[in-house]
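For this depiction, one protein chain was excluded, whereas all remaining protein chains were kept in their positions.
To keep things simple, chains are lettered A, B and C as they appear, and every chain counts its residues starting from 1.
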Amino acid sequence: MELGMIGLGRMGAAMVRRLLKAGHSCVVHDTRRESVDSLQKDGAQGAHSLEELVRRLPAPRAVWLMLPAGVVDGTLTKLTALLEAGDTVIEGGNSHYRDDLRRSAELRARGIHYVDAGVSGGVWGQTRGYCLMIGGEQEAVGRLEPVFSALAPGVEAEPRTPGREGPPTPAEQGWLHCGPNGAGHFVKMVHNGIEYALMAAYAEGLNILHHANVGKHPPTADAETAPLREPEAYPYDFNLAEVTELWRRGSVIGSWLLDLSAQALFKNPELSDFSGRVSDSGEGRWTQQAAIDEGVPTPVLASALYSRFTSQGEAEFSNKLLSAMRFAFGGHLEKKMKGGG
Amino acid sequence: MELGMIGLGRMGAAMVRRLLKAGHSCVVHDTRRESVDSLQKDGAQGAHSLEELVRRLPAPRAVWLMLPAGVVDGTLTKLTALLEAGDTVIEGGNSHYRDDLRRSAELRARGIHYVDAGVSGGVWGQTRGYCLMIGGEQEAVGRLEPVFSALAPGVEAEPRTPGREGPPTPAEQGWLHCGPNGAGHFVKMVHNGIEYALMAAYAEGLNILHHANVGKHPPTADAETAPLREPEAYPYDFNLAEVTELWRRGSVIGSWLLDLSAQALFKNPELSDFSGRVSDSGEGRWTQQAAIDEGVPTPVLASALYSRFTSQGEAEFSNKLLSAMRFAFGGHLEKKMKGGG
Amino acid sequence: MELGMIGLGRMGAAMVRRLLKAGHSCVVHDTRRESVDSLQKDGAQGAHSLEELVRRLPAPRAVWLMLPAGVVDGTLTKLTALLEAGDTVIEGGNSHYRDDLRRSAELRARGIHYVDAGVSGGVWGQTRGYCLMIGGEQEAVGRLEPVFSALAPGVEAEPRTPGREGPPTPAEQGWLHCGPNGAGHFVKMVHNGIEYALMAAYAEGLNILHHANVGKHPPTADAETAPLREPEAYPYDFNLAEVTELWRRGSVIGSWLLDLSAQALFKNPELSDFSGRVSDSGEGRWTQQAAIDEGVPTPVLASALYSRFTSQGEAEFSNKLLSAMRFAFGGHLEKKMKGGG
Partner (left out) sequence: MELGMIGLGRMGAAMVRRLLKAGHSCVVHDTRRESVDSLQKDGAQGAHSLEELVRRLPAPRAVWLMLPAGVVDGTLTKLTALLEAGDTVIEGGNSHYRDDLRRSAELRARGIHYVDAGVSGGVWGQTRGYCLMIGGEQEAVGRLEPVFSALAPGVEAEPRTPGREGPPTPAEQGWLHCGPNGAGHFVKMVHNGIEYALMAAYAEGLNILHHANVGKHPPTADAETAPLREPEAYPYDFNLAEVTELWRRGSVIGSWLLDLSAQALFKNPELSDFSGRVSDSGEGRWTQQAAIDEGVPTPVLASALYSRFTSQGEAEFSNKLLSAMRFAFGGHLEKKMKGGG
């Protein structure tokens, strides 16, 4: 079928290429002309304005937005002014699902369908396929089935779950109509919340292995440092590239994130390309807000999120206050940071 | 090669079958005669006592223990009285690595080698292969290479990590000599610590999805219950069997634990076979102790462990004290538990 | 001065009594006639309708609302229809500070002042005085200074902070104009977020002391239960009423919450009047939401909140999924809960 794609960054461009390869037609637009030109060479129809994109698509149109969260609303306003009743907009970026609720109500009043699509797969999606979490009305979602099927990895990407027989469900192919508007980004939001904690689980565990030789050089015990009681129990110099490689086969903790960790540690065992500051892009925060609204305990997910905030330097005032209290009641003056910070 | 196996429970018996299939000879013993008989029919040599097992093995012997943690030391004492200098004992159960340090020193004094082997793979290992984390002296470990190779899944179990070329390392086959004694169980301990947190990450996230329809039946707001400010934002009835199935293909959070979750939710979406009490078998605890000794922050791993303790009812006194304080300062009387608890 | 009070529950009635005792005049209203009558006997002027209350107050009026959060908006709508430009409404209940932002803008458009007041002190406030956290315009707040002074504990309630000299600031007396509208309930919100964590700190620590005799009756070690490695290190039967009493004098952790804990444990060492379910009334949740919006790490506050959610039974589905995974990979069947749950 024919699909318009607005936003040709890392994700959007790769999705278009996957769609073209599957035989779909794509009309593409981006504010950067070179992004449009590059995809045009690969078989897409370039559009150098929203007007041109809308004009080139047959009604009822389907236009997919793949934009940074901050520019979605502005683009949507301009775009919907050009669309007609019966057209469909698919928002595939990192939108908060509450924005989907608001936008879909606004567009519905004008007869335009809104579909929210959470997209996972990262830079690997072009070859591996994208996992698609979809929210919207049945009618609009159903019409887009060929696009979702082409983007998704397909059932053969993993062995079928025992007991599942007959024609694969959409979920088995890698896309799912999760529910009404917002449902797609809600599921994607929780997906990312889980992702943060999975990542932290590996990172914390591997950090224990990384420090398992602390007994060879135990920290000086003084009034300000807890002594290591049994240094002889920490003599191990583990090779983390080999350990993560090992766990990929036969262990309970095999996963794609482990595969990536093994790759990263094989390339650079000390991970010296990275500074220790870890960004968060919103979904982890929104996941906590949903958990709190629902009254659902998520201590593991929360810990992973807060560790990122701390890595960004945001515990500094807290820590200074701890030191100020320690000085006030015990006369403790803190030792300086490693590296003289 | 020839291997003695003591302990023919779920794990030990399956490992023997995998070894037999690979062409190794096994002399097997268990205190339950029927376990011995059953494996004898599959091609193992049965031994109805430790003496018989030792007698049937050619020197230098290799004897693998696959026993509940509580009976290892007793069996080891009896066994080593029968062994000779040059023999090797492999402890493959859930031992604390500090017990490995102690035992290996004791056996070394008598010329007997001790190898610790952390084994992951659970009930699926017989067909899928076992992930083996090995600690001990190079000489003893090297001699056992054919056994480890046969038990491990093999390199073909997963695609090779990009950049790894030439003959696969042992880790790529699914076994690794991690370091001196204790190193195997240390790595296995951290593996399980990570496992607890990975499991909790999925469980907490799916619990948010499970409650995403709370807006349809918001809890009564009263002085003792926080009101849900925007119930209209929680209208979703998610199908968790389909969502977990979806995430298996193309998402960032694919893993074997997710595969198992998808299976469990497909079979019984409400998970009504389970009570909500979750055991912990030691490694998660020891992982925390190592983190604390090393001074390494592991808030995510700790949260997962403490959630299990709470599921076991161990927060009860804490919670009563919270209620007692609330009553003391605010006159708050708590509402009764769901179900009148 | 003259103050109207709407809402004569535990808090509102006691505040009126404290104001009357300080020589202020109060016109009081509640939907329960007997609450009005009871305060009338103590010297307040009763009003059996909002109209009567407004009529009895001289302009410019000051009316304090002390109502359950759920009925504030309804009452406010009726009340403001009766008020005139120049009047002031003080909202002293457990409002979300964002509701203060909305309401104050609405009332400002009509020339009515809105002041938000976070009130701490619980059932003890009538004698001990109330800690008042105030938000609003300087003009409106300044006019209410006599009321705030009368409600607050006064500077003599605690020794002055070293270095503070001269006339005590309002904060030293126990009330503070924290900032523009919403500031009062914002500070009260964080106060309660801190409160939850302080309470949890004592509760968790005392739970460790409560179980310090576990070595006398160690749990049976089996494949589903982690063994206690050194039972001889846990022989202690602590008297928690005496320990909490002890900590009240000279320790670093003395506090009012500790005083209350000591009282509760002295009355009933096993706390058998309480079930283990702990409510949360909103501020702890909103505190987390603010922390997340700000990107500030609050792992300790979050853990305290999530422990309450868990006590309310909301981890049940998570825990069932953990058991389902354990069964899937290891064939583990969980032990039954204590008491056969």
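In this section, a residue touches a chain if its C-beta (ideal position, glycine included) is under 8 Å from a C-beta of that chain, and two chains touch if they have at least 3 such contacts.
Note that the coordinates shown come from a computational prediction; the quantities given were computed from them, not determined experimentally.
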Which residue of C:L8, C:M133, C:L271 or C:M325 touches the chain not shown here: C:M133
Which residue of C:G43, C:P58, C:G254 or C:G331 touches the chain not shown here: C:G254
Touch list for chain B against the chain that is not drawn: 252, 285, 288-289, 292-299, 302-303, 305-307, 309-310, 312, 314-315, 318, 329
In chain C, positions touching the absent partner: 97-98, 101, 120-122, 125, 128-133, 152-155, 157-158, 161-164, 169, 171-176, 178-180, 182-183, 186-187, 190-191, 193-195, 197-198, 200-202, 204-209, 211-212, 214, 219, 226, 228-230, 232-238, 242-243, 245-259, 262-263, 266-267, 287, 290-291, 293-304, 306-307
Residue ranges of chain A at the interface with the undisplayed chain: 10, 68-70, 96, 122-124, 199-200, 202-204, 206-207, 210-211, 221-227, 229, 256-257, 260-261, 263-265, 268, 271, 273-282, 284-285, 299, 303, 307-308, 310-332, 334-339, 341
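The rule is short, and it goes like this: only the chains that are shown with their structure count from here on.
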Copies chain C and chain B - interface residue numbers shared by over half, same or different: same
Fitted rotation between chain A and its twin chain B in degrees, CA, nearest 5: 180
Inter-chain centre distance, chain A versus chain C - centres from mean C-alpha coordinates, in Å: 37
Distance from the mean Cα position of chain B to that of chain A, given in whole angstrom: 29
Intercentroid distance (Cα basis), chain C paired with chain B, Å: 43
Chain B, residues touching no fewer than two other chains: 122, 200, 202, 204, 206-207, 211, 226, 229, 256-257, 263, 299, 303, 307
